[in-house]
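Only one protein chain is missing; all other protein chains are in place.
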Amino acid sequence: MTRPLLEVRELRTYFSIGRGGFMRRKSVLKAVDGISFSIHEGEVLSLVGESGCGKSTVGRTLTQLETATAGTAMFDGRDILNLTHAEFRPLRRDIQMIFQDPFASLNPRLSIEQMLAEPLFIHRLVRDRSEARERIAATLELVGMDAKSMNRYPHEFSGGQRQRIGIARVMILTPRLVIADEPVSALDVSIQAQVLNLIKQLQRDSGVSMLFISHDLGAVRHISDRVAVMYRGALVETGEKRQIFETPRHAYTRKLLDSIPRLEKRIA
Amino acid sequence: MALLDIRNLDLRIARGSELLPVVQGVSFAVEENETLGIVGESGCGKSLTALAIMGLLEGSAVRIAGGSVHFQGRDLLTLSPEERRRVMGDQMAMIFQEPMTSLNPVYRVGDQIREAILQHRSMSRRQAHDRALDLLELVRIPDPVRRIDSFPHQMSGGQRQRVMIAMALACDPKLLIADEPTTALDVTVQKEVLELMRGLQTRTGMSIVLISHDLGVISETCDKVAVMYRGRIVEQASTSTLFSNMSHPYTLGLLGSIPATDHDVEWLDAIPGRVPTLDEAVPGCAFHPRCFAAKGSCRTVDPGAAAVSPAHFVRCHFPQGSSS
Amino acid sequence: MLNYALNRVLTLVPTLLAASFLVFMFIHLIPGDPASILLGDTATPEEVAELSRELGLDEPLWTQYVLWLGNVLQGDLGTSVFFREPVLSVIAGGAETSILLATMTMFWIVVFGVPIGIISATRHGSWVDQATSGGAMLFASVPTFWLGLYLILIFSVGLGWFPSSGFPSLADEGGVSNLRYLVLPSLTLAAPNAALIIRLIRASMLDVSREDHVRTARAKGLHPVRVAIKHVFRNALIAVSAAFGFTFAALVSEAVVTETVFSLPGIGRLVVQSILRRDYPVIQGVILIIVVFYMAINLLVDLAYASLDPRVSLK
Partner (left out) sequence: MSVPLSIALVFRRRALATFGMCWLLIVGIAAIGAPLLAPFDPLEFDPFVRLSDPGWPHLFGTDHFGRDSLSRAIYGARMAILIGSGSVLIALVAGGLIGMLSAYFVRLGHLLMRIVDVLMAFPALLLALVLMTLLERSVLNTVIVIGIVYATTTARIVFGMTLKLKRDVFVDAAICSGARHASVLFRHILPNLVSPMLVQASFIFAFAQLQAAALDFLGLGLPPEVPSWGNMLSEERIYVTRAPWLLIFPGALIILSVFSMNLVGDALRDNIDPRFKNDIAGV
């Protein structure tokens, strides 16, 4: 078997909470408490769990938005948790993140062009503005947006369109690993379906590996190859998608699957 | 006679000097001990309809432009504010989407429940306290004697929503309006809360109007369903009829948009496009720009509600399933 | 709660030390030899040399500070150049006036500010609201001394209702009726601050009224007045109390001006006169005391805040 693109071992991310101070012990929140998983080239792994289980922290730690307390994460043979911010910066081209809230994740003061050009210039992928505009136009069309929208500002777009722009910002760098943190949960049902289809399509066409973080079991089943179930900072079960959904082994996984309100009961 | 009977409710929102329609010609009825679900996406007018029934639109930018809301035989829209308040929280109660912010952070939950009781019932503070304890027990809050003195921030989201339900049940309402009661909760907690609501309904015989964007929640809990799109009810039927014989293209689209958890599909049947904003006027059927079945007349004529079968109404020129 | 209070006090200590160091440095920042500055122009060279030794002026700055702080903690703030008296007793002489003035001002602020603020918020958008909040902003835009001068012109010179200046102690002849000397000054001082409180109450009540829990309260069928007081105003008080320290600072600043306008024998006027008299020991002493007092007020505000908001104290 080939070496995985990303191999996470015993990852721990703790937060100290409370202001501390005299006669007050700082307490520690163990958001992520020793989890291990791997993602191969072209594979989609879903991290599923309820709010507060630490699934988002995993994604944020892997992109150095949070600092890992312990553990290793070998990306393409390098431990990315050990790198300084400056050392990690060039790697950001390869490890990209899609955020949950399409309204908060776009800077309201930047035009779409400015926003999408920024990563291109940072990673020196284009020489000048006209080249950047070409890349931006192509990427916007890839995510189903009009190339002309690059001259507009975020507030002129709906939630679904903004999320497409967020995806364009990620895909424009042709990354090798995309971490998608609840990418559709802030969207309306009909828009969720569009964006899920888009993410699936883009993943297939580009062959990018993906860590899909979600609480939505339907979305997880739709998009992933393998699934890891997380509960209180730890993984309770990891397996092939079909196995997790059809023959769940852990009681928590069963409870989770059991809780989903079903349409099909009535239809059938 | 139905407990709640709404006819041709029209709501408009003030935008500058204009009044834009946000809810148009909404009619439905809820019988005793029945649960009606209203399903739709954000901005379809489902929450505004609920607030209008409850009488909480006062002070907002939304005006009631027409229609009637008959509750226990009286048209609530003709009552004075004073008479209206006597119904609110007594015969009719409401719970909201955000359990984290819907309770006042500076008062203990017991005080907040007691306030709801004492507003409509004359009893001593002691009696009200005991009643509050009973209510907390009823909504299955563990250790109610201790929890009655908790502040909201000391409870989890699920517990707060239980407190909200306890508060709503304070005066044994005949009608409970639940506006996205489980949307902010995790699935496992959602299941518990929905089960609690069902159990309480069996016990008290109250009616429920459940508002949700989640077809799954609706299908598991409701007797009847109304599907709303852009301020109108586009399809209305009993839950079993609706799910076995979906007729409106929007309802079908909603169902197709939900990824299943018990089988694999390659691609979701997503509805293309987006909901037009309030100030974008759409001639003809409001759904036609996104509709796979749209033909000539859809672009010019707004369809009225027509029965495809008894008690199954669809607002569409070309209802699916039954004819084609 | 006690634990919280203790914590707050302890976190204030470094700030207090740093602030006192700045106050200490004040004398050293004035061009010239600190001993001569502290003794004034009439001092003999022997006196200067004596004080230099006492202050440890040939020691490093750090040692001087510790020496000075030691004296301060024992209540020795130096000697006034002008009065030839200990600074502490000079300041104590102005305390009665200033404290009475502040109390009376707070009284006006609460009596006028709170009800008007509540009315303005509950009648949001009406002409009453526009008039009161506009009027409040206008009052906040008036220079204190200008208002004071015209109040004197109208109510003392014109109508003769109140005395125009000075304040005999309550212990003097006249007793409590001497408070009439403070009516105009306290109104002058209250006007801009009441205006701030009105605007503040209005703004925070409007914010709270948009919160979800107010809708819950209305859904219980509560009377609008009950909702406004018990749910909106009560929660708005949290934000208002947080801004109270700010109001107190404004009060201290404006008291300096007001006491000067009305020639009141208070601490504020003492500062100004001492500056003009170059009575540096007194300036230093007054500033130190005001800073300590101000920090104590802020501490009380913090504690009030914590007791109003269960989320703070219990976290």
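Letters A, B and C mark the chains in the order given here, with residues in each chain numbered from 1 onward.
What we mean here is this: a residue touches a chain if its C-beta (ideal position, glycine included) is under 8 Å from a C-beta of that chain, and two chains touch if they have at least 3 such contacts.
Predicted, not measured: the structure shown is a model, and the values here were computed from it.
**Q** With touch as defined up top, name the shown chains that contact the chain not shown.
**A** Missing chain, whole complex, touching shown chains: A, C.
**Q** Which of C:Ala35, C:Ala217 or C:Val257 touches the chain that is not shown?
**A** C:Val257
**Q** Any idea which of C:Thr44, C:Gln74, C:Ser141 or C:Ser177 touches the chain not displayed?
**A** C:Ser141
**Q** For the chain left off this view, which of A:His40, A:Arg93 or A:Lys255 is in contact with it?
**A** A:Arg93
**Q** At which residues does chain C meet the chain that is not included here?
**A** Contacting residues on chain C, toward the hidden partner: 14-16, 18-19, 22, 26, 29-30, 134, 136-138, 140-146, 149-150, 153, 157, 195-196, 199-200, 203-204, 207, 239, 243, 246, 248-250, 252-254, 256-257, 260, 271-272, 275-276, 283, 287, 290-291, 294-295.
**Q** In the full complex, which residues of chain A touch the absent chain?
**A** 60, 63-65, 89-90, 92-93, 96-97, 99-101, 104-110, 118-119, 122-123, 153, 166, 169, 173
The rule is simple: only the chains that are shown with their structure count from here on.
**Q** Of all chains present, which has the mean Cα position farthest from that of chain B?
**A** C
**Q** Counting contact pairs per chain pair, which pair wins?
**A** A-B
**Q** Please report how many Å separate the Cα centroid of chain B from that of chain C, as a whole number.
**A** Result: the chain centres lie 53 Å from each other.
**Q** Cα centroid separation between chain A and chain B, in whole Å?
**A** Centres of chain A and chain B (C-alpha means) sit 33 Å apart.
**Q** Applying the document's contact rule, which stretches of chain C touch chain B when the two form their complex?
**A** Listed in rising order, the residues of chain C that touch chain B are 211-213, 215-223, 231, 234-235, 238, 308-311, 314.
**Q** For chain B, which residues count as touching chain A in their complex?
**A** Residues of chain B touching chain A: 41-42, 186-188, 190-191, 194, 213-217, 219-221, 239-240, 243-244, 253-262, 264-265, 267-272, 274-275, 277.
**Q** Quick check: in the complex, which residue numbers of chain B touch chain C?
**A** Residues in contact with chain C: 54, 56, 85-90, 93-94, 96, 98, 101-106, 115-116, 119-120, 151, 153-154, 164, 167, 170.
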